[in-house]
Structures are given as structure tokens and as C-alpha cells.
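Left out: one protein chain. Kept in place: all the others.
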């Protein structure tokens, strides 16, 4: 079992003819992902990375029965690409693009309330169900099949934790990078809910960071609705207020909301141990199994 | 029984300090309508037509338990006034204003899909449940209590038909003028559905006119879902294509859609007799009772 | 309000849509001068609000000064479906290899704008819509968001526009949609958009109708209205405030005045039902005072086709006594009543109104049916 993606997921790559899109389409196919099409306006009829390219996502959905997309489209056009995926309609859209203007995402967020599509990202590494399907840029080789779910706002931090787990022989059901932007599609709560419902997921790792209140809401959800144990990590403990740390969403406001302390306290209150180092997180997961 | 409004309806008048708003607020109160407040930005704290005025509709809804509004606001501000009523939120908003820009109504229409409020109008005479409550500008004296429901795109045409009915001793449950604009809140189908559900309504008069496809949809609804008999009328049989007849919505497009013939045929097919004159409509209603 | 082709093209050009070079001309000499500047071939196009100008002889392609002069002489002043041509647009001829239809209008049933493209351009799109509706690609646009770029591409590709031109056509569609919103248009269409022999994409015709109810916030477009009037009656209707199609001239001989669009339409229908022909639709609206009533009468009397007049008022907010006063005032100015007037008053203060009415000047009828019958009979008498 897994969440959101598996062997059957039929993927269209938006922006497949671009450098990044092309490279990662090939990487995904190599990993075993069922990439069925590309979508790039004006490039319909071509073949790239061995799959047919269509001018619109809708055509790819109709002609190739695609039900998910991965979006490698420059920031200026990424909002539009997400709207196109939602309207196709697909079941899942994974937006890798970093640097999508926040107000574009506010509009996307409004549309998300009107449709049934899951959006992951933007500014995220994607989602992987080890051994089955990978949608995004995650390095497949560090993942292994197993029973731990993982959800994170950060890409490379995820790799760090996964690497520790895999080296200890602890595999993963699904790992999802939800992205580091202020407004994103799938939230911690959304992902945790799916992991809670997944029979094979026996423990979950949640890597949060400073900024926003998503971790606090997740803590509340864990406390009230989850039986599956969760091990936490929060990056950005040393970040001073008012300074954005790389991720557009990683900023402690002047009024002190979004601090690491608040998030760690909320998680601890919900019974979630929060590691001081990535290795400690792996220790905590090991103790659950 | 009745539809949408009755003795208990608590009405706020938007634009009550304007000439029309003030005059009709007094007329409504005189008729017995439960007018509980006015709402006019910048006039909060005043008393007009014997009721307190608030700066916002929300305040009127909270302070006076208003659940419906009648909107007498100039066209440039009417779209905003409707949004305010929907957001308050009220159960019913009746927009009397004529000349609301169509694109403002397209936006209102989108918002209507997101809320539970009934909107009647704009560009309509309002709604009346004889002997109980009147929201709008209809002349109360021509109506009488009884068992015939009436729905119409036109104001004075409604009066003409109601007058015939009342003179024959045939009273009305509720009469609703849905308005003559291309985009309106409550449609024929909406009103017919409510009349069908109303136990006291034994027959319905539906006065349509050229333009759009609302009458055709109503005919379909009547044929498939209504037991209550309906007598029809269609104004504008002699209107040439491409000429708008007063109402912004009353126009037969060049391609021939929205013609009186199409509407009459659809109604006849649904078993609805369509009178050639208003008197014939009254004859048809009389034959149902 | 309908813009003329030359007005709409000005708006298009300002928004960055490519249009052929052109000059407006209202004399033969101006046409000759214009072709001198523009070169040949050129099109001389009548500027009147009439569909199918080409078939009716309102558009000619000229390849020499002599032909231009000839075309100008034949088109300027010609009667085109009842309208006199006072202006022509002289436009550079376009050597095209393909024609598209591109338009934006309001889908009433959905309450949303709809964008349309068809590769069956250059012909009557309404015929296409009836006979081969699948040849028109349509995309409904959420009015809260406006048109997303992907939506413009979707409709372009669905219509089957060649890939080479897809970007340009999508860009024109987006600009048209933005104009549609920004100008409070009720309809914008370009038929045809031409693909030229050197692979340019050009708007060769232009239809742009503005929502009358939104002109108050479109001052630049409202200024164009004066030039868009086709005759004195339209100008007079605007001066009297019978705008927004509250006065519509028709071709019959019974003048009709009433309050409320539905009731006036019904009065027209009854004139027809009783064997007459309506000369106009005139809705004085709700709560009209005496002056407005008098203006309405003057409006209808000004139409030389009118042989009799019927007034049909059902008072709600309109008061019968005010209407009666207006009718008396208007008619008392005349030594002799120009056309027979029949009046039917009902509703608010109808009794008082009927008492006030000067029955030396008008005929009073009690019912709608009898009033219409009387007016039809009066008109028939004039025509005998």
C-alpha cells in the first residue's frame, strides 16, 4: 500500500521539452514510473523521452488516460500550468517549480477549493512510493520499500532523514515533499490523514520548519485523530524573526508566530518526539517499530 | 403556505435613505412587511421609515436578526450591494435595481454558486405573499390571498395578469418577479420547483418573454417534475431578431435562439397552454381550478 | 451600444491587435485620397450596423483610383437594409490564405463569458453554429478569475488552428477577452481573423457591442456613441433618455407606448394579433412623470411611419394621473392632433387619470384588448 501514487498512476509531464523536464522525465521512467505523455503548448505531435507530447494537458488526459502530472514549468507560467492540470481534470498534480509568485498560488488555492484534484507543492521535490512510482526529482536510489511514511516541507532534509532510515534497514511506504512555499496544495494534515488511513504505514516522519502554522495544526490533528506514531523534526530553530530562510515560507513573523519553539511544543504536547538532529529522528522511528 | 417570504421574514432595506428606497420601505411597512432595518454606508445610527439604519448589512443582520434584504441601490453600486447581502449572510436578497452591468452579474452569479442565499432579480419588481409580506415595488392592492403561484420576468405584465385573476376571485399564494436581465438569481425552474413543493399552490402562472433559454428549461422541468398545472404566456412574439426590447435580457439572437415560437412550442410540448392574450391566461388558470 | 467597425478597430489597435491600415472617409474625394495613401488593393467598406454588408453591396475591393472612385460613389449614400451609408472605411487589402472566427460573448444560461474560435471563419458564424456546431470550439471562462492563458490555448487547439499560428491566435483571443472585460462588452468578435500569405495574423473585421448598462463607467466608449447613431430618431431617443433599448423602431404603423418591457412587448404582440403592425417599442419605465410621458409622445409622433398611437399603462409605481397629465400637456400644444391616440390606464390612480384625460384629444378605452383594437382600426383607416 501507499498514498497518492503507485504502479497504476499514469503520469503526464508538463514542460517535458525543457531541460529539467526532459531530464527528470527520463529519470522517472528509469525508476519505473508510468510516464505516459508530455504536455507542452506548441510541441504537440513530438516525441520526447520516448513518450508522445500534446499541446494541452486535457489532450494528454484524454488520449493517454493520464491521471497525474508533474509540473516542470518556469515560475512565470507555473500557476497557469497548475490551473490547466486542475481543469483537465487530473487526480493529482505535483508542482516542482520553485519561485511561483505567492499571489498566483492564492488564486490556485481558491480553485483547489472548487475541485477534487490533489496538488502537491509547488517548490517541492515530489512524491515517491519506493519500488513503484516516483513523481518529481527525488533521488530514487536512497529510498527503499517498507512501512514508514514520510512528509516534509524540505527536499534535501528529506533525503538526509530517508538515508538514515534506509541505512538502518527501515523502508518507506510513501515519501512526500509538500514544499517550502507559504501557500501549498497538500498540507501536513492532508498527508498525515492519508498515512493514518494507509494500512501498511506503521510510523510516520514529519519534517517541519519555521513559518506558518501548518505544524501546529498537524500536531492538533495527530493528537486528536492519529493512532500511527509520528516522529518529528523542525528545522530553523536558530533563525531570527523577520528573516526568510531560503524557502519563501520559512520565516518567523515579527510577532513571533511560526517559531520552532511553538511547533516543537505543540508536537510534544501531541506525543510526538522531536529530534534535535536528523539521526535522533531516525532513532525515534526505530523505537516505534 | 407560500414560497420564500411570509409573515416571519425579517427585512433589511439596502439604500433605505434614497428616494426610492425610502418610499418603498414605507409602502412595504404599510403592506405589513416586517421591515426591521435599513443599511446605508455612512448613515448608521439614523432612523428612516421608522426603522434603525446600519452602516453594513452584516450589522443589520446581527442586531436585528434580518434574514432578507431588498436592494434599492443605484446600478453602479448594486453588484456590490448584492455581494454584501450574500456575505452577511442573508437567506434571501431581492434586487430591484434596473441597469446593473451584466459583467457585475456574472461575478455575482459565480458567488451564488458558493453560498446558500436565494437572489431574486435584479431588475425585478420583487416578491409578494399576499396578506403576509411584500419585498419590492409591487402594488399590494391588486393581489389577493389564494392558491395560484405566479412567476414572471416582467413587472407590469405580472400586474396585468394578477389583476385579471383577482377580478375573477382567484387569489395568489406567492407572486415572484424574477427580472428581465440576461443574468438573474432565481430562475423559472427555481421558482417552479418551490411552487411544486408548496402544498397550497394549486396552479401556477408563468409569464416568460423572448431571449435566453430559461423558458425552454422551465418547460423541460414542468414536463418531467411537475404535477401542479401551469398556464403560460410569452411576450415578444413580434420582436425582430437582434433588437433588444427594453429588458436587457429580451433579445432574440441573430441565430434564432430565444424566439417566442421556440418557447411556446416547448411549453405546449410540456402540456402547458400558452395564452395569446393575458385574458386567455386567466381563462386557462380558471380552467385548472 | 454597437460600435462601428472603424471604432472597434481603433480599440483593437490600441490594445495591440494587428489590424490592416485604414482611413475613415465620408466623401468620394476622401476615399480617393485614402487609397492614394494606402495603396492597392484596398477595401471600401460601408460603416453601418447591418449584417451581411458584403452580400448587400456595402463592401468593394478596388485595385485602381478609378475603381475606388466608382466604389465610393456607389456606396456612400446608398441605402443598406434601411440605413443610409454616410461613412466608409478604406482599408488595405489583405492577401489571405485562411480565415478564422474569434469571438467572446456572454453565455446567458451559464452566466459566464464564453470564448469561441472556429476555422470556418469569414462566413456567417450563426449559420455555422446552426449547421455544424462542432466546428466552433468553445470555452467557458470563470468571470472571477478571467481568462487563464491555458484556456486560450485550449480553445485554439480544440478549434484545430494550425500550430504555426496557434500562439498568435491565442494571444489575440486573450487580448479580446481582456477588452471584453475592461470595456464591459456584451459581444466582441473578429470575423474573419485572416492568416495572410506572409504568415501574419490580422483582424480583418471587428464587431464590438458594449453593455448599455455599463456605459456610465466607460466614458471613452460612451463618447463614441454619438457617432454610432444611425438616424435622427435614435439620436432623439438618447436625448430623451429612452436609452438602453427602451425605444426600438420597427417597420409598422401603430405607435406603442407603455410602462414595463413585458407589458409593452405584449402590447406589440396584441397589435399584431388584432391585425395591425407595430411601429415601435417604447417603454417609459416605472414611475414616469408627466414630462417623460410628453417626450414619449413626441418621440412616436416624430416617426413618419406612425399612423395611430396606443398608450397602455398599468400603474404600479407609475401613477395614472401623472400619465394623463403628460398626455394632455403634450397634445394641448397642437392645433390639430397629428395622429389619433388611444389610452388605456389601469392600476395606481387609473380612475383619477381617466377623469383628467381630455377626451377631445384622445380616445379612452377600459381594457388592453379594446385599446389595441381601436389603435389598429385607426391606423387602418389612415391607410385606406
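Annotations for the structure displayed:
Residue numbering begins at 1 within each chain, and the chains themselves are lettered A, B and C in the order written.
Just so it is clear, a contact is a pair of C-beta atoms (placed from the backbone, for glycine too) under 8 Å apart; a residue touches a chain by one contact, two chains touch by 3 or more.
Here the structure is a predicted model, which is why all the values come from computation and not from measurement.
Displayed chains that the missing chain touches over the full complex: A, B, C (touch as defined at the top). Of the listed positions B:84, B:163, B:181 or B:215, the one in contact with the omitted chain in the full complex is B:84.
Looking at A:36, A:194 or A:207, the residue that reaches the missing chain in the full complex is A:207. Screening A:148, A:250 or A:282 for touch with the missing chain picks out A:250. Contacts to the hidden chain, counted on chain A, fall at residues 20, 75-76, 98-107, 109-111, 125, 137-139, 142, 152-160, 163, 180, 182-183, 207, 209-214, 217, 233, 235-240, 242-250, 253-256, 276-279. Within chain B, the residues in touch with the undisplayed chain are 41-42, 44-45, 55-59, 77, 80-81, 83-84, 87, 107, 111. In the full complex, chain C makes contact with the omitted chain through residues 142, 144-145.
By our rule, only the chains that are shown with their structure count from here on.
Under the stated contact rule, the graph of chain-to-chain touches is a line, running from one end chain to the other without closing.
Chain A and chain C have centres, each the mean of its CA atoms, that are 55 Å apart. Our note on geometry: chain B versus chain C, Cα centroid distance of 28 Å, whole angstroms.
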